[in-house]
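Not every chain is included here, but those present sit where they belong.
Think of it as A, B and C in the order they're written, each chain with its own count starting at 1.
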Amino acid sequence: MNRLLLKQQLTQFFNEDIGLGDRSAAALGQTRTEAVITAKQDGCFYGREVLIEGASLLGLEVLYVLHDGSRVQSGTEAARLSGPCDSLLSGERVLLNLVQRLSGTASLTRKAADLLEGTGVRITDTRKTTPGLRMLEKDAVRAGGGASHRGGLDEACMIKENHIAAAGSITRAVEAVRRTAGPLTAVEIEVETEKELHEAIQCRPHAIMLDDCTNDEAMRWAALIPDGILVERSGSITLDTLRGAAVPGIDFISMGALTHSAPALDMSMRLAVKETVQ
Amino acid sequence: MNRLLLKQQLTQFFNEDIGLGDRSAAALGQTRTEAVITAKQDGCFYGREVLIEGASLLGLEVLYVLHDGSRVQSGTEAARLSGPCDSLLSGERVLLNLVQRLSGTASLTRKAADLLEGTGVRITDTRKTTPGLRMLEKDAVRAGGGASHRGGLDEACMIKENHIAAAGSITRAVEAVRRTAGPLTAVEIEVETEKELHEAIQCRPHAIMLDDCTNDEAMRWAALIPDGILVERSGSITLDTLRGAAVPGIDFISMGALTHSAPALDMSMRLAVKETVQ
Amino acid sequence: MNRLLLKQQLTQFFNEDIGLGDRSAAALGQTRTEAVITAKQDGCFYGREVLIEGASLLGLEVLYVLHDGSRVQSGTEAARLSGPCDSLLSGERVLLNLVQRLSGTASLTRKAADLLEGTGVRITDTRKTTPGLRMLEKDAVRAGGGASHRGGLDEACMIKENHIAAAGSITRAVEAVRRTAGPLTAVEIEVETEKELHEAIQCRPHAIMLDDCTNDEAMRWAALIPDGILVERSGSITLDTLRGAAVPGIDFISMGALTHSAPALDMSMRLAVKETVQ
């Protein structure tokens, strides 16, 4: 988590909603108020830094906030803020929009991680994140027990179908990226057939991704991959099929759904006027 | 749609993904290539301006792109881009991340609008949009046949539960906002009980929102509201209950799910190498 | 007022003036000093948030500052700041440039509002604001007793001469904007002739603007407009003609001059060295 970047993103998000000013705020005044954020569903909370930095930007105080990754039940108090009534209301929607979505991602990841417990297989995210929210969504995945796949196109080399087609073969694609990749840059090859798998193994990449295969294929193919090369599975895997997909030899399974289709975790924010100021 | 703002947002989104540069691009070269974006599900397309401006930023050409709101079926070609192979691949994920999400919102809205056909009731969005994507998500709602609720806190006054509590009563809250609201600023009051409804009607707002009530209550309450005041229903309405919720007297129904829970519309982008350049 | 946006704007304004650094500051040192901002003309003050946020950015303390909208006379102390001498001087010009201009707008609005007292007609601003200063200028209008017209092109639909020409008729223009406008989006039609007025009334907009007509016309036309449609007058109205323009039936009068031609309210900032620090 980069707090300076978070601060910039939150400023942008508040400005998007508040614009020239909250026109309803006049009804509110600056009565000092407490606001309680409560989970209305079971799940896994994410949003500690969002609330701390968001509150700071709005001139609010955080009295209490759960740690990221905490399991919550319907009714669990996730956070308690304090400050002028109008600032609390002006910031409410943006903060909830973020925390609900991100807790949704953390909760879905938590379910996936729990399903994989004992298998030694890790669940990871993808680059199918919401534009503008990558840092936060990937952090929410970690909070839910998942691991981060590459952060962006500049972090590792993924040789996919289109790269192979453009380069002419897996081997030529790998040679091309190795000419510019640094020694710490992981190279991963996506394969769709056993023939591609054999060629990929010859290239000695850091990881091989088995794309959209059956559990039988996955097991058989993983067995062919020597130690020292990580094995990823990806494609069309849901919570229902996840445990079965964790066949021997697989190191991690990536699910785009963690960030593109996680249902928001329902939460509410209630105010309780405390004492009149100013 | 504000194209200058869109251009800024897309630049930010591409930078988030590309960072210091696409490390896998070396495998690709600048072969001139065509890329086809195809729907893999039935739904409603949104993303015309996103693709046109995105392509322009990346130095690509748009050969063809559907109009926003077009109905697509699995297999429908949504767009066709052309340009250097490496630029196409570097931009693919961000463009798909956007277009799939936004088409998801357009598609869900389309379903809702279709369900309401013939009732005279309109479907609208809320402020429960993804932080950073409000303009695009609200445009996608319009493309899907919905109408925009207020764009932000600076566009209209919504008097909600918390405002009423802070001001002391609905009447006092309305008086407070009217002191600063301009003549074109709509004032809408959210009511939860019939007692509140009567007080709200006395205030002659532009609209009254019936929050989380039964269909019977909604019908009875709507009948009490005089002409010239719009009636909105909101809260706990799903596609399953939507048609039933459109009881006589309701003008529009808002659904947060249009923007916070629309499943992405699955789409793919395939490249076809055409001719080698440079 | 959106304080986060204000902070960004002030940062930009200070950077515009200070650039690589205040070259004269070396003569000043960091002696702790008080600075008093005093009105040199009668008028209406605006600048409380500007001074509070500006001082915070510069590391200064606000000891005292008037509330926005306070009437001042020549000699009234508007604000008192405290801090290092060099920071006070480096920020002086930008702060005065803003507060004088905005107090000028508040003062002109105050005069207009006072002239309209008892008529029930409100004075409003327009979009003829200084580029980059819309939020502040519109807030200054409110502080001076005026009301805000729409905040920008995204807040309401104004059907003007050019829209009518492009659409073919008032009716077709209104139909076109209603297809995309949300239920809370006000629609206002500008009319120049009685024929247009009749057509406009048929469209049942939220408001009709009578553009550049005589007082007689205004009174006659306003009488034709049914209840429930607001009536605006605009065009060529000055402080001298304002009271007369407030004929029966008019709800509000907009004056571009409030923001494009308000003479600055003269103010000075004087330093008084207090104690030497560092």
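Following the convention adopted for this analysis, a contact is a pair of C-beta atoms (placed from the backbone, for glycine too) under 8 Å apart; a residue touches a chain by one contact, two chains touch by 3 or more.
This is a predicted model, so every value here is computed, not measured.
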{"item": "Oligomeric copy total, full assembly; chains in place: 3", "value": "6"}
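As a working rule, only the chains that are shown with their structure count from here on.
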{"item": "Cα superposition of chain A on its sequence copy chain B - rotation in ° rounded to nearest 5", "value": "180"}
{"item": "From chain A, the most remote chain by mean C-alpha position", "value": "C"}
{"item": "Rounded Å distance, chain B centre to chain C centre (Cα mean)", "value": "32"}
{"item": "Centre-to-centre distance between chain B and chain A (centres being mean Cα positions), rounded to whole Å", "value": "22"}
{"item": "Intercentroid distance (Cα basis), chain C paired with chain A, Å", "value": "44"}
{"item": "Multi-partner residues of chain C (at least 2 other chains)", "value": "2, 151"}
{"item": "Chain C residues within the chain B interface of the complex", "value": "2, 122, 124, 142, 147-151, 154-156, 180-186, 188, 206-207, 228, 230, 232, 251-252"}
{"item": "Complex interface listing, chain A residues touching chain B", "value": "9, 12-13, 16-29, 31, 33, 85, 89-90, 93-94, 97-98, 100-101, 127-134, 151-160, 162-163, 165-167, 172-174, 176-177, 179-181, 185, 260-261, 263-264, 271, 273"}
{"item": "Chain A contact footprint on chain C (complex, rising order)", "value": "1-5, 8, 134-135, 138-139, 151-152"}
